[in-house]
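The complex appears here minus one protein chain, its other protein chains still in place.
Take a look at chain A:
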């Protein structure tokens, strides 16, 4: 999927994360900050990259500010941001 315009999903509430996607330079450029970075940093990065792979996003600048969200939440926020950036409503049922 292509990032057509910048988009945001999620909040900065505890147990949520805020995902911002912008058009990239031909690769996935990830900026991650998290309240649980030392315990779950790698895990969170894996979830973000896997989700982008699944959506076939190859070029994106993605910024994630995590406030202790679970994997399912992170996945949902990334998907939502990407679909918004692509100008469409996601086929939510199919992804699950």
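The criterion applied here is as follows: contacts are C-beta pairs under 8 Å (C-beta built on N, C-alpha and C of every residue); 3 or more make two chains touch, one makes a residue touch a chain; residues count from 1.
The definition used in the following text is that contacts and distances are computed from a predicted model.
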_Suppose you had to identify the omitted chain by its UniProt name; would it be "Citrate lyase alpha chain", "ATP-dependent DNA helicase RecQ", "NADH-quinone oxidoreductase subunit K" or "PTS system, glucose-specific IIABC component"?_
"Citrate lyase alpha chain"
*In the complete complex, which positions of chain A touch the hidden chain?*
14-15, 35-43, 67-71
